[in-house]
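For this depiction, one protein chain was excluded, whereas all remaining protein chains were kept in their positions.
== chain A ==
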Amino acid sequence: MAAADSPSTALRRRDLCSRGIRLAGKMRADVVDLLDTYVEQQGLDASASVAAVEGVPLAAVERWDEQTGTQRLLENLAAYRAFRALLAQMLEEQREQLGEADAGLGRALAAVLLQVSAFAYHLEELLRLESRGIPGEEGDGPPPPPRLSLFEQKLRGLGVLRELAQWALRSARDLRQLAKPSAATGTAPGLAESP
């Protein structure tokens, strides 16, 4: 964390946090809507339990309130980079499966993908403001998942969206935490907030 923020930096951070929070909120709302559409479209049971998706960090974390701001940003960035790859894959699979038959679902997925990308950009900008280096993406991203059946693809997509919704909620809280003046110090927040 930077030792001292210039006014412009502080303003920039506040603005980024504010937008990030709202983006996260919008993203969560869209993902929730998309989940309903996805479940209906793919013929899945909304109550079906899905195992953790490989390559996606879990939103739930212990001792969340003890995390530093940078740590929060890094975890968020890693998660959204993963979501970006997964959503891009889902979108491709979706197009392969349905073609142009269900353009609405594809557009919604693309919109969420854009939001994920935008949020990742927000996180990177915040990290730059923190004078922290941005971790590079690992080559072409995570290793390609093994070839799955169609049903497995649908379940994985359901899992991705559910986890994204969780992460959107957590990210909004993380950014709120970062937006607090004390967060600029890079110390752990005093107030405990669980996602």
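Basically, a residue touches a chain if its C-beta (ideal position, glycine included) is under 8 Å from a C-beta of that chain, and two chains touch if they have at least 3 such contacts; residues count from 1.
Keep in mind that, in the parts below, contacts and distances are computed from a predicted model.
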> Of the candidate names "Gem-associated protein 7", "ER membrane protein complex subunit 4", "Interleukin-6 receptor subunit beta" or "D-2-hydroxyglutarate dehydrogenase, mitochondrial-like isoform X2", which one corresponds to the UniProt protein name of the undepicted chain?
Replying inline: "Interleukin-6 receptor subunit beta"
>> Out of A:Lys26, A:Arg95 or A:Arg132, which residue would touch the omitted chain in the full complex?
In response: A:Lys26
>> Given that one chain is not shown, which residue among A:Gln42, A:Thr68 or A:Gln115 touches it?
In response: A:Gln115
>> Tell me which stretches of chain A touch the chain missing from the display.
In response: 19-20, 22-23, 25-26, 28-30, 33, 110-111, 114-115, 117-118, 120-122, 124-125
